[in-house]
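A quick write-up on the structure given underneath.
For this view, one protein chain was removed and the others were kept in their places.
And then chain A:
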Amino acid sequence: MWIANLPPFVVFFVFALFAPVLKGRLRALLLLAPVWGGLNLAMTAADSGGVTWQFTDLILDLYYVDRLSLLFGYLFHIAAFIALIYSLHVKDSVQQVSGLLYAGSALGAVFAGDMLTVFIFWELLAVTSAFLIWARRTPEAIRAANRYVVIQVLSGVLMLTGVVMLYQQTGTLRLAYIGLEGTAAWLIFIALGIKCAFPFFHTWLTDAYPLATPTGTLYLSAFTTKVAIYLLARTFPGEPLLIYIGAAMTCFPIFYAVIENDLRKVLAYSLINQLGFMVCGIGVGTALALNGAVAHAFNDVIFKGLLFMTMGAVLTRVGHVNGSDLGGLYKTMPRTTVFCLVGAASISAFPLFSGFVSKSMVMAALLEQDQLIVWLMLLFASAGVFHHAGIKIPFFAFFAHDSGLRPKEAPLNMQLAMAIGAILCIAIGVHPEWLYGLLPWQNDYSPYDMTHTLTQLQLLFFSALAFVWLNKQGLYPPELRSVNIDVEWFYRRLLPASGNRVVNTLVNARSAFRQNVRIIADQFARRSTPMPTGTVTILTRRMAWVFIALMLLVIGSLLL
């Protein structure tokens, strides 16, 4: 029944092979992948690991188990389980296959014991996830997927270069602490940073996630960025730069999220904001902060997944998720509304919900380190999260003005998946020790003390007050049908525009050059026999040029 030393990704890859064959109700069999895989992992983790693969002259460590990788391993099994239930009704086998492969690649990366294995799964993550965006099959989604895949592969090649350089410097590929020193480390850092949506590298996320299929976004939100967080925690813990990057990541998305109309894009921004808390925690690097970072990653997958699921349900039933055109959906989608509220409460870190128990760890760790300014930035960000994710999402989707839409309640399997997510959110919030027991580092933190709970409640109520007041005064940015572009402007506007200009200049230069050449040639032609034409001449002329170049080379070589 249980197989020790079976790398978890194998289970998913094997099931992915069968996915196209399973139709209708049989698709439920796919659920066996995360269930059996997760149980297998839980039963055999103690005496597993050290599975190797001889690859050229290197030995790859495919299955490296410690408490950190185990935590992410369990998390990804849960996420895959929820996502599979959520997508049971999907008939498009492209999505089923790529979803399973994608989850498997994430597991492969998390249990990798060396950098090359990490890179291999890093690339697979990029390729498999792109199909989840393509599968939407709208022109915008296809274009977004193309941009997405190019950026992801860019991250891959940077990582590959970094890994090769590191290998040549140190002679080992072991996945361990690297530290930000030297070109190799920087290359790896930037590669991780791209997938982790560092500021200025984040555009692929906000660009592509809102355009994926409803189920695709759920997968996407769970894996790519969390793998990057896991790797950051392994390779760059305690890197001070990460504190500031993290703080920036928590703050800047808020402004974009508040004015954004596409509610899934709002969630994408809030995903970056939550990642900021984790990056910050990794930057602090104490046991408490790292525990907080990974615990928050754990919770974020579940509550952000829950929110994406509710928006996916709305998207499935209504056909769009524009805040300006929604509202009043609570009448016909009551259960989805409740699940959305649970997710919103968790992401806003209400006491007794999961976000509270992990976010406070990062905040407490910052205070321990006397990082007051960063702490204040994170506090501001917490209030902002409540605004855009905690209030804006449920308010504009399910309440606000009645849009007259009367969609059906979400399909049963979607409801089931959302229920599981919601239950997990509350369970972890009420019994944080269940999660704390899994944390990799020594942990004696307790979230429910008087000051902490009160501070958080005050923060939440005052920001709720602010929202109500701003809304009543008409100062709150209204939901407008608009497309907001941030840093992507560089490559979606500036680059094509300047690229076109460069190309035009070159084309002009070339035609001018040709004209001049023609004039000169005409003059020659008048003096001598007419220029012969045709492919033969062109080729011969080309050869003659090459010959002259070669002779120059000969002379150069002889002289030097």
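Going forward, a contact is a pair of C-beta atoms (placed from the backbone, for glycine too) under 8 Å apart; a residue touches a chain by one contact, two chains touch by 3 or more; residues count from 1.
Just so it is clear, contacts and distances are computed from a predicted model.
The listed options are "Tungstate transport system permease protein", "Cellulose synthase", "RNA polymerase subunit sigma-24" or "Monovalent cation/H+ antiporter subunit D family protein", and the UniProt record of the chain not shown names that protein "Monovalent cation/H+ antiporter subunit D family protein".
Annotation: of A:123, A:239 or A:300, A:123 touches the absent chain (contact as defined above).
Note that of A:6, A:142, A:190 or A:416, the residue touching the chain absent from this view is A:142.
Remark: the omitted chain is touched by one listed residue; of A:24, A:474 or A:556 this is A:556. Across the interface with the omitted chain, chain A contributes residues 55-56, 94, 119-120, 123-124, 127, 134, 137, 142, 146, 149-150, 153-154, 157-158, 160-161, 164-165, 167-168, 535-536, 539-540, 542-543, 546-547, 550, 553-554, 556-558, 560.
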